[in-house]
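Only a part of the assembly is drawn; its chains keep their places, and the rest are absent.
The letters A and B name the chains in turn, as written, and every chain counts its residues from 1.
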Amino acid sequence: MTQGRPLRVAMIGYGFMGAAHSVGWRQAPRMFDLPVPVEMAVVVGRNGAAVTAAAQKWGWAESATDWREVIGRDDIDIVDIVTPGDSHAEIAVAALAAGKHVLCEKPLANTVAEAQEMADAAAQAATRGIRSMVGFTYRRVPAVTLLRDLIAEGMVGRVQQVRAAYRQDWLVDPAMPLAWRLQKEHAGSGALGDIGAHIIDMTQFVTGQTVDSVTGVLETIVAERPLQGEGSGLSGTAAEGFGQVTVDDAAIFTGRLSGGALASFEATRFATGRKNALTIEVSGDKGALLFDLEDLNSLQFYDRTAAEDRQGFTKILVTEASHPYVAAWWPAGHMLGYEHGFTHQAVDFVAAIADGTDPHPSFAEGLSVQQVLDAVERSNENDSAWVRVHVPAAASV
Amino acid sequence: MTQGRPLRVAMIGYGFMGAAHSVGWRQAPRMFDLPVPVEMAVVVGRNGAAVTAAAQKWGWAESATDWREVIGRDDIDIVDIVTPGDSHAEIAVAALAAGKHVLCEKPLANTVAEAQEMADAAAQAATRGIRSMVGFTYRRVPAVTLLRDLIAEGMVGRVQQVRAAYRQDWLVDPAMPLAWRLQKEHAGSGALGDIGAHIIDMTQFVTGQTVDSVTGVLETIVAERPLQGEGSGLSGTAAEGFGQVTVDDAAIFTGRLSGGALASFEATRFATGRKNALTIEVSGDKGALLFDLEDLNSLQFYDRTAAEDRQGFTKILVTEASHPYVAAWWPAGHMLGYEHGFTHQAVDFVAAIADGTDPHPSFAEGLSVQQVLDAVERSNENDSAWVRVHVPAAASV
């Protein structure tokens, strides 16, 4: 049973991610036994009417239009940032400075410099007991947490290869208009930063290793797209109603892990028929593990130490009470969905605050992903030659 | 945007189903645009402390211990019944008499007589604008609704065969104790009524036909189980700490549909390794459709009218905005889970109340399932000879 003064949450932003985070905050205290109550205090957005509607729809007690004012309020404990990436740094740094615990959507920032600033601020805040976390929620899919646990227990032995991909197809249609996500000045990058970031983080999370160097190529498959009309707010000339796509549609890269193994990555928005196909396979000298986001409640495990004539990939339905997070939900064989990860995220963040421990993924881990993304871009610009991740960008040229 | 006086819900019961229904009532107004607001007013249970805790955990405004008092309250509009089956009839009939809209968990009742009484009461209440619905929530899995829609559109043509099964394995362990669910006087029936009911309802729902006659066999595989101790409240002698299982562990039956086709059914709690494996395949002269509850977000469709050399089962990921219920949730490829059906159920029930239409599945449909269950039991008792579903039980002997 929860007790003590409730933790009051302010959510900055109210797009698609706002809906998902709202589910997380709403469900966490109802399905799990939190050590401290939480309250959905206020949602913040620039458009007053819209944010008021969002607050009412999603169940936030109040709405507000000035995030600076909100993070200055004494009654707010947690700031949850779900705005586009280019505003993450400013809000997060200010919130940490104001003594608020900060949960920030991924990617941590649009640039390494911003991410570095945020990680520094988080490290400094941690010395004052302020917690921060990045929203790589896929870590909290039960099957992914189990995957990490089984690797940590040595079930695959030494990691010798990783094969990861995140494939979608929503850009295959050339009539899809030139949204802000397809212009570099707004989105930072394309498939690489949006979905490539997930498979980088997941690889680092499940293996416990870092991606230390990369070689890769970025590709823009449809270079021009129709403009969306007056309200699009897009930059660039638009001869005949078309504009340039200035981010990547697909990113194919290979990394060298700190433990020595190679990991292949593919992130694309052009994999026709693939809607949300994140797959990761980790191969070791004792076994292998495979996760597929479109088979969300399963994990496949190959045990090389089993009797030779009955080895094979075992499809574990990760819905047993003994599996991570599952005991709070339904009986075996009852499926969880996409948004459950957001509930688990809220639960874990609250627990870390209550326990006085540092939650993961930390801002430093978010920075690490950003550094890999940056290194892939540099490799792409340099004829796909290998780039070391941790060399400062300036020095790498 | 919802408006008007809110519909206030009283939930009677607070077991596992209470948790699931609570999610439904909690999420419905947050993810969908309801025509009328809903409020989680009161949860009712006999154990005052426990029901108070449930109310606090799940977010009900109040708790209470006397369901009769609650259904007499003027501020209650909807009574949601999630108690064990043997109390459904009494509560539902009283609530309908009190002018409350009633949502009742499946199975509608433990006997045909009770179900008949409930259906009669519901029909009478409907003349006064009172709505009632049975909780066969699997109808509201988007893939199942789509399955029904595609059949209704003629995509499989004339239905020629149905193959349905619901297989679990939680009784395989002989050390599993003799719970109340395994004694006939408490549970009514075993696998047949618990999970067999789902595949009967789903078959009738998706085909739009009724099961008119059946032949079947019931089986108790482990006949004696350890008693659970003093508090078990179980009847029967218990020599050496064991008691008789008096319900079926497995039910295998075949039905004749009103359209003429045969449908095979298997419901079992002894399918080792199968956790919640509901599958249904409908074969017609133009195509076939297959749904598997453990592949919750998919529907497989075989189109016999396609070019011969490229026919095959198409795995439709039922996560597009154009699919039933999905637009309210996440982008394509983002999975829904078990409890989403409870949200859809709440949404549809509220809509029916607001629109003044009769929701499905009606109590009459719930009665129909009960009649099939009863006919299977009679067939089993009569050497598996065919039994007509709609002949009164007394006449069939």
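Remarks
FYI, a residue touches a chain if its C-beta (ideal position, glycine included) is under 8 Å from a C-beta of that chain, and two chains touch if they have at least 3 such contacts.
For clarity, every value in this text was computed on a predicted model and none was experimentally measured.
Copy number for the full complex in this structure file, with 2 chains shown: 4.
Here, only the chains that are shown with their structure count from here on.
Measuring from the averaged C-alpha position of subunit A to that of subunit B gives a distance of 37 Å.
Per the touch definition, subunit A reaches subunit B in the complex via residues 1, 16, 19-20, 22-23, 26-27, 29-31, 53, 56-59, 168, 170, 274-277, 293-296, 317, 319, 329-340.
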